[in-house]
Structures are given as structure tokens and as C-alpha cells.
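In this view, the complex is presented without one of its protein chains, the others remaining in place.
Presenting chain A:
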Amino acid sequence: MENDLLPQVLERVRSPIDDAMPILKSIIGAMIAVVIFLCVVLPILAGVTAYDIDAWGDIFNGIDPYLWAGVGIGFVIGFSVIGAGWGITVAGSSIMGACVRAPHIKSKNLISIILCEAVAIYGIIMAIILSTQYKFDKDGSGNPTQYDYASSGYILFTAGLTVGLGNLACGAAVGIIGAGCAIADAANGALFVKILVIEIFASALGIFGIIVGIIMQSKANFTNQ
């Protein structure tokens, strides 16, 4: 009777939040998805109903090497710009908020935005370098083999993917550190240089990808000249 009179007592069972299981589940799910894609979806798309290991080779062989190269060039500029844009969003919103009370930080913290922007410039440079490798043997002087074609296509694709993903991670890292840098600078100006050093280290990550990418693309040779 008395319970009816009282405001509702919220009865809930509170168990500690389990962080491990959701992550494990998502990892297992991703693995299953990859296996299904490779073993079921791809063969079906290629018109192979029975499972056949050679079919994979046919699928990849069927793609023009020039398509691989083009997709690689697209990846490098696309991922780099996503990384740069992401970094600028993250850093920029924090800089705007921190400027409300400490407007003097705005020009100093532009350097975070510039470091993010540099990531997009890496992507542009890399895309131009890869594009110069995108050549056709028009007059037939080089006499490239089938192997030259295929390997050049794969090289440009993987070089683009390497640099693109590297720049994506680099841009996000610079942005997040830039956000912290703006807040720290607004609170205490002496911290700016110290966090800037960390930011420069993050920004160097993109260079590693570029170096590897340049070395990779130098092996590509569509015309065998």
C-alpha cells in the first residue's frame, strides 16, 4: 500500500559495462564478412557458381591494368583530401571555441590548419607523380609484355592506397592534436610550442607514406622504355 503512494522507484539492474565483447564481436563479424565477400560474392559476380580457386585469378586478370592505375591515383588524392578535411574540421571547431574567450590564439593556431592542409598537398603531389607514370605505348616502340602491363597497374594502385591511407591517418592525427593545442594555448600560452612539437611529429607520419609511395611508383613501367 505504501509503495503505491511513493513516487515511482526506478528499479533497474545495473551491471558494469562490458567493453570487450562488442569489440570482439565486431572483429569476428568483419572477418566473416571478408570471407563471404571473397568466397561467395566475388565468384558469383564473376559468373562462377561452383567454388574454384582459379576463378580469383580470372577476376583480377579481367580488370584492365589501366583501371588499377587510375583507381590508385583516385585513392591517393581522395583519401588525402578526406584526411585533410577531417583534420581541419576537428582542429577548426576547437580553435573557434577557444577563440571565444582568448581571441589572441587565432593566428598562432592557424599553423594547425596549415599542417592539415599540407596533407592534402602531399596527396596532390603524389597524384601528379603517379599520373606521369600513366602512359600508353602509342607508337609500339617499347614493346611491353603482358607482365609489364599487369605489374605497373598493381604498383600504381598499391602506391596510391599506401599514400592515401597514410595521409588519412596523418590528417586525423594532426587535427586531433591541433584541437588540443588550441585549448591548451588558450589556457596557457607557454604550452603552445610544446604541443606544436607533437603536432609536427604527427605531421611527419604522412611523409613516411610518401617516401614509400615514390619508391614504389618508380618501378612502374607501362611502356617498357
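The criterion applied here is as follows: a residue touches a chain if its C-beta (ideal position, glycine included) is under 8 Å from a C-beta of that chain, and two chains touch if they have at least 3 such contacts; residues count from 1.
What we mean here is this: contacts and distances are computed from a predicted model.
UniProt records the chain missing from this view under the protein name "V-type proton ATPase subunit", selected from "U3 small nucleolar RNA-associated protein 14 homolog A isoform X1", "Tubulin delta chain", "ADP-ribosylation factor" or "V-type proton ATPase subunit". Across A:Ala120, A:Val163 or A:Ile183, the single residue that touches the chain missing here is A:Ile183. Between the chain not shown and the residues A:Thr89, A:Ser131, A:Ser151 or A:Asn221, the one that touches is A:Thr89. With the whole complex as reference, residues 2, 4-12, 14, 17, 86, 89-90, 93-98, 100-102, 172, 175-176, 179-180, 182-183, 186-187 of chain A touch the missing chain.
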